[in-house]
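Complex shown without one protein chain; remaining protein chains in place.
Here the chain labels run A and B in written order, and each chain numbers its own residues starting at 1.
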Amino acid sequence: MDSQGRGLSESVWTSLDRKAGAVIELTVRQLRNKISTWVVMALGALLMTLLLVFYIDAIRDGFESIDNDGDSFDEDNDGYPMGQERKYGTSDWDGESFPGSGNFIFEGQIDWNAPDRSISGNKTWEGSAILEATWIDYDYSGGRWSNIIDWDDGNVGQCQDGDPFDDWWPDYASACMQEDGTYVVSGKLKASGNLFVPEGQYLSWGFFTQEFFVEPDPPEMYIDEDGIDWDGSGGSQGIDDDGDCLRVGWPAQAEGEMWWEDPHNPDSNRNGVSCDVVWIINPNTGEVVSINGDDLVDEDPVDADYAGESSHRAFVIASGKVAFVLLLGLFLPLFLALGLVRDETERGTLHYLLSKPIHRGEFITYRVLGYLAVVSTYVIALSLLMALITSLIGPGDELIRFGDFPVWVGIATATILVLAAYGSLFNTIGLVMPKYGVYLCIIIGVWEFAMGFTSIISPNSPVTFLSISHWGLQIIDATVLATWPDTLQYSQMSSAFGLETGLEWIWRPPVHTLGTGNPYLSIATSVTFLSFVSLILISIGSSIFQRKEIM
Amino acid sequence: MSDELDIAGGVTRMESAFGSGDGDQDAQATVAQKAEIKGAIFEQSYRPWRGKLGPRWVRNYSIYRHHVYGLFTSKGHRHYPIMVRLTILGIFLFSLSPVAMLFLASMGGNGDFGEILSRLWGINRYNLWGQVLGFFPRNMCMWPLLTALVVGGMISDDRSNGTSAIYFSRPVNRIDYTAMKFLSSAVVLGFVIVFSYILYYTGAIVFRGEGWAFLIDTFPMFIGGLIAGILLVLTYTSIGLALSSISQSRFFAGVAFLATIYGTKMVAFLIESQFDSSILYIFSPYDVLAHIGQWLLGIESNYDHSLAFSVVSLLLMNGISIALLASRVSSLEVTRE
Partner (left out) sequence: MSSESPAVILESVSKWYGEVIGINDISLAIDGGVTGVLGPNGAGKSTMFKLLLGRLKPNQGSVRLFGTDPWESTAPFRRVGYVSETEPLYEWMTGLDFVSTMARLHGMTREEAIDRAEHVLDFVGLTDVRHKEVGKYSKGMRQRIKIAHALVHDPDLIILDEPLHGCDPLARTSIMSVIRELGNRGKTVIVSSHILEEIERITEQIVILHNGRLLALGNLHAIRGLLDKHPHRILIETESPRELAKALISREPVYGVRFPDQGYLEIQTSNLSAAHSILPQVIVDSGVKVRSVENPDDNLESLLGYLVGGG
């Protein structure tokens, strides 16, 4: 009992507690009574709904049939998918060239400098010449775009007057008849007879191999046909399940598909072993450091196993980083925290709160806590909603992906810590510089956004360390690694095999692990940093506010 | 002659604009007093004002210059805080950095260094596009910040201080008021964005000593970029003013503008990266402008959706913003809110 006859339960502490409660409650109610609070929160909820709509749409489409290497497509519409054309050595960019269409075998040529400029025979020709025909294959007829002469069923027109290739030149892929019954030809043709090639012109010839019918493969055969084979250890692994790297027993070897492509090289990673994948594993941590595969090995894994999981993870990470930390984390405080004390000063209601037996420093802390109570509830509710829906409909055998929840907890934690840091920063700026604070806050907002964006794309650049958003994003990166340790592999596989799931750029291993690579250490450093920043800013704010004269 | 009192023929500019000096000063309200104990009836007679009103454009011009001149001198003009002025100067100087690089290149003679500099910063479609529409750093850090600072307070200041009464108690109607606010914001933004673009183009030609052939080759591109820049200025101004008209403080309007630009961009970016759909970019003012700018400058578009979507979206954005602005201004109360 003290002199005033109060019990210990009625001591300074309990009344301090009550004052704190009252200030926090007042702050919460004030925020609740501002339209802007509701507008900002409604927009945040709208954003999450939008993300979920796209996510649900993507899930409903399913992750089953993504053709990661693109060999199920039929670019030239000849009915054969690229994988099959590749197998037969034909081009998927030329409709005339398809499995069974017969290959053109080159025999000889008259080039610009050849001394003998006449040739006879029954061949397939290409070039410019004057033809004295005994037989012409009118069925082998094309047009300008196929380079094959358009014979118009034998009804080609008369040539112009004058000497061909001297007074005039024939159009490409065309022919005309001269008065003496010979043809002036330019392009591809099948014919038997004598051909004279004028000076300065060119002609090559050869024959087509026998045509035969090849049953076109269904495109599905070339989807998910080459899974990632990895037993968890390092070294040379990988099986070319579909054989498009080894090419054993293939009818013909194609040159590059297109003129800019190099011919196929079964050992493009140059380790001396054809058609393998080199996995380099960190012997200490067992993590995949890099994956270096030969072309066309393990390039199209079953997507339900692979892409579904990676896309789901990429979505969770991207929502956490962009929607939660970068957008909500930055804009909620900009709208809600700057005015915590500043608005009271401007409106002239501050004295109600300052003429109370509450220490001014405590007052600042309670104000920030009140703001945090509002925004944290909101963030927790949103992240819980996102966690429930995505883990219910996400890929996998379980009914609910409980394994996702720690990541969502990490996202909520990161967002709340960022909200606390920004909240105390903006509040302190509003206190210290009532006049120019707002401009500084806008500039800081732009800076933080730019640094957050940079931090997503390249988290290692040291300049981003100077921002709050960077450390929040790091918490998410680290939680992901701690919860899903194989994300590193998924990410590595994504970039190694060119499987564009978005995971490879939205997630990077955490930076601030103090060299250990341990995600928990990274969480600890980031959480410490953000809490430290918040505390420092609040104490700067309180100590300045304490010594500030309020007019 | 002093800045603040520029007397032309004995009449200050404000007076010649608003006619406030022509007879108003000796106007009197005649009030009849009858000293009855029980009460008094005040007969009031109003003398109509017979001064000569300045033409409408003169009045509007004085609103316009009030907002624009404040950027350079604060005496008697709209006050731009020193921090805002410094930021605008910084942004302007930074947007001229390619000119500085080209100048360096021209000093460097024929060395490799100069060659590299002028290749990196010389005039081509991509650099002209990037000077106005490049995302980093221009549209990420510079233009939105500039707009937030300049446009944020244009109308919200009048709302919170009740200064709109200064305009509406004079022969200025709301269309004039809005139009002049719009024009002066656009001119300040254009001074930084479009003017620096023009300086870049002329600077590049001067420093590299290009001839007529180059000028003729690149001029259509330049015009394309110029149109893109003007579109950017107009769109940012109308969105910013609309937000300013619904806010009660310049800070709110500024942050709301940043939230609009960044939020739509980031959401569209997120959706595109995760779900391969670029259609949400039509909600992002920056991307709509960038898409149209790519077409204007003949650059291959990196958006999947058709240009028509972006054009329609740009028109809608401007239309909705201006409609919102107009309805807010027409219901603006002539008091402190």
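Convention: a residue touches a chain if its C-beta (ideal position, glycine included) is under 8 Å from a C-beta of that chain, and two chains touch if they have at least 3 such contacts.
Please read these numbers as outputs of a predicted model, since none were measured by experiment.
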Touch partners of the unshown chain, restricted to the chains that are shown, please. A
Sole contact to the chain not displayed, among A:Ala114, A:Met177, A:Ile358 or A:Val409: A:Ile358
Listed in rising order, the subunit A residues that touch the chain left out are 14-16, 18-19, 21-23, 25-26, 29-30, 33, 347-349, 351-360, 549-551
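Methods note: only the chains that are shown with their structure count from here on.
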Chain centres from averaged Cα atoms put subunit A and subunit B apart, in whole Å, by 36
Enumerate the contact residues on subunit A facing subunit B in the complex. 36, 43, 47, 50-51, 54-55, 57-58, 311, 314-315, 318-319, 322-323, 326-327, 331, 334-335, 338, 435-436, 438-443, 445-447, 449-450, 453, 502, 505-506
Of all residues in subunit B, those that touch subunit A in their complex: 81, 83-84, 87, 136-137, 140-141, 144-145, 148-149, 249-252, 254-255, 258-259, 262-263, 266-267, 269-271, 273-275, 277, 280
